[in-house]
Every structure is written in structure tokens, then in C-alpha cells.
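What follows is a single structure, and I will ask about it in a moment.
The complex is shown incomplete by one protein chain, all other protein chains being positioned as in the whole.
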Amino acid sequence: MSIKLDVELAGLRLRNPTILASGILGISKKILERVAKSGAGAVTTKSITVKPRGGHNNPIFIQSTKETFLNAVGYSNPGLKAAKKEFEDLSDFPIPVIGSLVGEDAEEFAYLAENIKEIGFKAIEIVLSCPHTPGYGLLGGHGTPEATKEITSAVRKKTKLPLFVKLSPNVMNLGEVAKAAEKAGADAITAVNTLGPGMVIDVETAKPILGFKVGGLSGPALKPIAMRCVYDIYKAVKIPIIGVGGIITGKDAVEMMMAGASAVGIGTGVYYRGMNIFKEVCDEIEEFLESHGYSNVKKIIGLAHRD
Amino acid sequence: MSIKLDVELAGLRLRNPTILASGILGISKKILERVAKSGAGAVTTKSITVKPRGGHNNPIFIQSTKETFLNAVGYSNPGLKAAKKEFEDLSDFPIPVIGSLVGEDAEEFAYLAENIKEIGFKAIEIVLSCPHTPGYGLLGGHGTPEATKEITSAVRKKTKLPLFVKLSPNVMNLGEVAKAAEKAGADAITAVNTLGPGMVIDVETAKPILGFKVGGLSGPALKPIAMRCVYDIYKAVKIPIIGVGGIITGKDAVEMMMAGASAVGIGTGVYYRGMNIFKEVCDEIEEFLESHGYSNVKKIIGLAHRD
Amino acid sequence: MEIPEVLEIKSVIKENYKTKTFFFNKKIEAEPGQFLMVWIPGIDEKPFAVSFENPLGITVGRVGSFTTQLLKMKKGDKLGIRGPYGNGFKLKGKEICLVAGGRGIIPLAFLAEKFKKVDITAIVGANTKDDLFFVKRLKKYCFRIIVVTDDGSSGIKGFPTDSLKDLLEKEKFDCVYTCGPEIMMKKVFDICENYNTECQASLERYMKCGFGLCGQCCIDDIRICKDGPVFNSKQLSKLTEFGVFERDKSGKKVYF
Partner (left out) sequence: MEIPEVLEIKSVIKENYKTKTFFFNKKIEAEPGQFLMVWIPGIDEKPFAVSFENPLGITVGRVGSFTTQLLKMKKGDKLGIRGPYGNGFKLKGKEICLVAGGRGIIPLAFLAEKFKKVDITAIVGANTKDDLFFVKRLKKYCFRIIVVTDDGSSGIKGFPTDSLKDLLEKEKFDCVYTCGPEIMMKKVFDICENYNTECQASLERYMKCGFGLCGQCCIDDIRICKDGPVFNSKQLSKLTEFGVFERDKSGKKVYF
């Protein structure tokens, strides 16, 4: 049996459902190319802001327990102008590159969307969900249905690209937030960003370890929470979902797709399995499909919602 | 050097800062006595509702990843009348027993507080934070500062016992919620209840495994989130905090106390280390204090807030 | 990992009009008396003793709604299995006696298979002839089997406890193993105490987590799921709730 792994995502065709999540590695075109060679179906850039940002002091990323990491990168990135240069020519890029954008308000988001037009991004992801950067995401009040609607609408007006809205697992009424995004013109939901934030205190010095003291939680332990979020969102909206959070194995990906995801984002998994995780997860998905008599990965999407 | 482990908690004297968290084991006086023998400083009953509740269907408690469990017990308990019988005589109980109460609204909470007066509970804990029981906690809208104030005030009027309010880690503005509880007369904050909820889907059958489909997340991976919650609450209020969530080792307990907790609750840790966890954690705290030159466990409370 | 592993039912054997054994394509290692949590996906999950270990098999008797649904399962259907949980019966000496009441025979038949090298006498009690099962299975491993029915429709008319008393009048056993209705087990234990004979009983309580956390299955300060389900004479003698009451799904006491 030949197993089909390609999926469709808001008009994009992905050779397989694995996507490099935003913030991991995505600093340059060249490193994203390496991730593409490692088997990803699509890649996401680090989030781009209008102005360059150095981000928080180090440590910006630590392991809080065996299965959790905390990060408070603080959206370090060289800014819109540098991003346009970095990604100016994506014509030879083998898979879709998703441009992650983050602003402080609807206006800034819209400005970014309008100004990245020259870049060959195949989709835009707007991030309304960071739990650890003042002025942005949850700390900017972006987690509510109202703010989501406002920002998504503003961006929608400025771009024809497929528009993904990235949500936070902290919000309880996630279905409503997703609905607000859908109504405002989003083409897909990315769920979820990091959780929390959390904190680790060094007991020798009684000091929080992260430079920003608190950071968003990612890694294997995030999976059960992300799973519920995707499950809830699938019930609430018709647009496709990219399930992100603790995906490490093909089995995790299968579970996430059964919850309702059309594709899965992988971030912290790169720590546990290296860059080859994309290829390995695909192989494992394929094995699962084969041994369970599915000919096509699309057949498992949302399966957990059947009675 | 002789190390002092006893702490004071809203007028209660605990021989050590470890407390059995609500919902674990606490079904009967006898099993709580065994936990006391295992070294706990105090124990909490399973949450008591007015009417008996069978709770959700099984599985009600599963391991979602190595470091996380999900539970959706659904507040199974034989109800107020049976609880009064079960705990009618606590005069010979070696350590304080905390009665956990849960109702659907302020009136029901107040009714419970008034009616458990005959029982020898040394404190009352009201739970405003369950993420997986319709009508209660977060699903009953109890997570807001307003609801917290209303319920806490109503209970305060009915009891002179030390009153603990148990909060959810899902809420972002936890400082405000804690403040609302403090203003309404709470004597301590218990932070946190389980997180999420989360979900695990069995990929063989594409079915959520928990009887209630979703459940609150506990275990080691909850610790970084609980840590941040306690840290935030310590900044916001003057009343003491019981830090709960992922405490497995003495080092975890020390970290939690440095974040601001006066005592620590232990739940899922019993899975990882058995009932002896209370004694073992105390031994480890003592070792830490001794090797770091602290003569008294109280000296580390809130240490992470010093500059 | 405390999570059900979903297995396909490989074959189903009818033991009597209300009892079936389900076999799975899996081997496990278990002590007799240990149990599994069996999940009907999307429905509920309940405890069942290990009945066979290679291939893994459970034997289910119809009681209420869950067991009724379970008994409808066919070859190819999928069930989730967690465990084995709890401790098991421990072999003591060379001459032992089993006292089974109703579906209490399930872990005891498995015990006989595991302890087959010693001399086993089995007293098998049931309400009536049609309720009997596993007698043939036991015959392979026991040198003597005494069948007892309430109505005398098979074997001796009466109660297994009477047969035990008769035996103990004449013989000595190194250990008596019992499983069945709690009232029966309590009597077995009392008789054993009278005759100064070691006893091991496998107790039942309403179970939820199965791994010692939820507290649902407590008897006195003991968790049946984790500290039991098998207890020896010394332990049984300390249990004030043994034979007195159990707790229902809510934790409410239900007196026997």
C-alpha cells in the first residue's frame, strides 16, 4: 500500500503534515533550508516585529523538568527591514515558508502584513498568544475574542495570503477565540503557543533562572493541554488547525490529527530528537497508517469527534 | 544544628510544611490517619459537596505523559451528611485536618461551611478552581476576582475557622484573584489546583480516554506553572500561601517556599514516591537547610523576592 | 505509564450462560490475584482479575451494565487494558486449599495453574449448577475438587464454608486461599483462625484509579488496589471493616 502523507492547509499543499514551529531555529533562510532537507512539510520563521529586538537577557530557554522547557526569548529578531532582506528570495525554497508576524496592536500587525508583501512567504501567521513579552500577546491583551477579531480583520484587509492565527492554551474559552478569528477572515488556527508562563527558581541563590524570570512552557508535557485546545477548536470552527505543543513522535502527531489538526507544528521536539525529527515523525505516521489500514493521512483528521 | 521544620499557617501550627492535597486518598478518617503516620504536617479531605456524587465514569485518572497526570474525578464524595459522620470525631487526630468544601454558588458554599461546624476540622479550604466539573470551579465561573470575592465573603460569615481559598493556575491575573480572596476574608491561599484541562486520545480507537474526555493536569510538569502562580500571589497578598503542584522532592518544596509558600501540598507525588513521600520530603528539606546554614524552614519563605 | 493499552480480542470462550473469557494477542506476567483495569473505549472502565497470562485472558461474569456490555464484545473488538495492579497470592507450604465462591474462582483457577506443583484441594461454591465454570480447568491442577451448590443441583448441597470446616476437622493445610463474596471470605477467615490455619483472601472494593491515589478502594487504612487485593491472616485480623461494609462509587458506606 502506498500511503499518502500530503495534506492541504488553507490552500497550501504540504508534502507532509509536519511544520517547524515559530521561534525554533528560524533565524535565516539557510537554516530553514536545512530544516526543509530534514523532512519538514513547511517551516515557520521566527516572529518578525517592526523594529529589531534583542530580546530578554539570558537564560532565555531552560529545561524546567524532564518534559518541560520554559522560554522567554522576548521576540528577538532583527526587525522587518532585515527580514525582508533575509527572505527576499524564496523562489527556490522547496516547501512553503510561513512568515510569523507579531505586533503590539492591530495597526502594527496590519503594517507588517502590508510590508512583507515582497517576500515569498506562502502564508502569514499572526501571533496573539505569547505569555512573556510585555506589550505583546497575552501581556498585550491579545488573547480575547474581541482583540483577536480586531487584529485579524486588520491584517485580513492587507493581505491575500493564507492567514493563520496563533492562539494561547491559557485561554479557557478557546473555541470562542477561534471563532472570532474565523469570522474575521482567518484561514487557519495555529494552536497552541507556549503555556503559562512558568518559573524555575534556583534554590542555591533563590533567584529565578530565566532572564525575564518567567517563560512560556513547551515540550512533551504540553501535549495533553494542546490536545484539548485543538479538540475544542475543531468543534468550534470549520477552518483547518495546525496542532502545536509537545509533538515528539509520530504517535503524538496522529493523536493531534485525530483531535482535529490538519497539520502539526514541532518546536521543542527538535531538542529531543534533533532536526531529523521531521523525517522520523513522518516515517512513524506512515507506519501507523499502514498498520492500521489508512491509505491517506487526511482520513484521520478529526476522527476523535466521531461517535 | 537542630533544624526547625514547623511552620505557622493562618494560626495553625504544622509540625512540618507538607500537606496532603485534596482529592488524593482523603476518603476516610482512617486513610488520613495513615497519611499522618507517613509524616505529613496536615491533611486535606476530598472535597465535600452537599449531595453525594458518584463522579465521572472511569477512567477518572490517567497518566498523560511521564510527568503529567490528568484527572476528572468529578468530585465523587458521599456528601455532607456522610462527611459529618466520617469525620465526626477528630479529637485524637495527630495533625490538623483541613476540610475541603465545594459548592455551585456562594449560597451552597456558605451552607457547607455552616453545616460542618460540628466536625473537628482545623481549617476549611474552599475550591474555586476545578477545571473539569460542570457547575463547579472554572466551569461554574468561580475563577474571577468577583466570584472569588462573593463566595469567600459568604463563607467567611459562616465560619471562624481559618479559611483557605484554592485557586486555579489557568487564570492569568492570579494576583488579582488572590487579592479579592484576601479582601473578602481569606486566611490563606492554596495555589494551585490542576491545570487545563487536558486530553489524551487513544489512537487505536480515536477515543478520548478519560470518562469525562478532559481532565485537570497534575504532576511534576505542573511545578513550573505552580511556581509562577505562587510567586505572583506572594507579590499580591499578605496572607500565607500553600504551594501545590508537582512537588515531588524536598528540593521542589524548598523552591516553592522560596517562591513564597509557607507550606506545600502534595498530591500526585504520592504516585511517584508512595505515601512515605511526606517523611522523605521533610528529610530532604532538613538536609537542604542544614547544608545551607538555615536553622529554620521559615527563613526560606519568599526568599526569591529579595534582591 | 498508567494508561490503557488497547488490545484486540483474539478469541472469546463461553464459560457459562453469563460468563465469558476474552483472550488477547499478548503475553503478560502476573501473580494470581493481580488485576487489570479494563476499558470499553468511550464507555467505562472496571477491574477484572488476571485469568490467564499467556495469552492474556480475562473472565467476565454478568453483574450490571458494564459487564453486560463487556459480554457483548466479539473477536476483533478492542478493549483497553491497564495493569496488572496490586499484589498477588503467595505460595505457602505444600498442601493448600482453595475456597471459591461464585466468580471468585477466576483468580483461584489461575492460582492453581501457577501453583500446580503443590497439593491442591479446591472447594468450589456456586448458587446452582448453571453458575459453575472453570471446574474442568481446576481439575488439571487439583488432586481433589469439592463442588458445593446452594441448591444441591451439583455436588454437595450447602455452603463452601461448611465443606471447609469439615476438611479442617480432619486435615491440616499450610494455607487456605479464598475469593468470593465478602461474607463468605469473612467466614472462611474466621474458620481458619479457629483451626489455626493461615489464610489469604482477595478482597474487592469499588475501584477507580487502580494505582493507589484516589482513595476510592480503601478498607480501613488500606488501599485494596495497591496494598492488596490479597491479604494474609495477620492483615485480615486488623481490618475492622472486613465483612462489615464497602463503599459505592461516591464513597458512601454500603453495609453487607
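Letters A, B and C mark the chains as written, and numbering starts fresh at 1 in each.
Everything that follows uses one rule, which is that contacts are C-beta pairs under 8 Å (C-beta built on N, C-alpha and C of every residue); 3 or more make two chains touch, one makes a residue touch a chain.
Note that the coordinates shown come from a computational prediction; the quantities given were computed from them, not determined experimentally.
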{"item": "Displayed chains contacted by the hidden chain, counting the whole assembly", "value": "A"}
{"item": "Option from A:55, A:120, A:135 or A:185 whose C-beta touches the chain left out", "value": "A:55"}
{"item": "Hidden-chain contact residue, picked from the options A:130, A:200 or A:263", "value": "A:200"}
{"item": "Hidden partner chain, touching residue among A:26, A:131, A:169 or A:265", "value": "A:26"}
{"item": "Residue numbers in subunit A that touch the chain omitted from display", "value": "23-28, 30-31, 33-34, 46, 52-55, 57-64, 66, 69, 73, 76-79, 82, 200, 202, 204-205, 207-209, 211, 267-268, 270-271, 274"}
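One rule holds in what follows: only the chains that are shown with their structure count from here on.
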{"item": "Graph class of chain-chain contacts, one of line, ring, star, complete, other", "value": "line"}
{"item": "Chain centroid nearest the full-protein CA centroid", "value": "B"}
{"item": "Chain centre separation (subunit B, subunit C; CA means) in Å", "value": "36"}
{"item": "Whole-Å separation of chain centres (CA-atom averages), subunit A against subunit C", "value": "51"}
{"item": "Distance between the centres, which are taken as Cα means, of subunit B and subunit A, whole angstrom", "value": "33"}
{"item": "Subunit A residues counted as touching two or more neighbouring chains", "value": "none"}
{"item": "Interface hub residues of subunit C, defined as touching at least two other chains", "value": "none"}
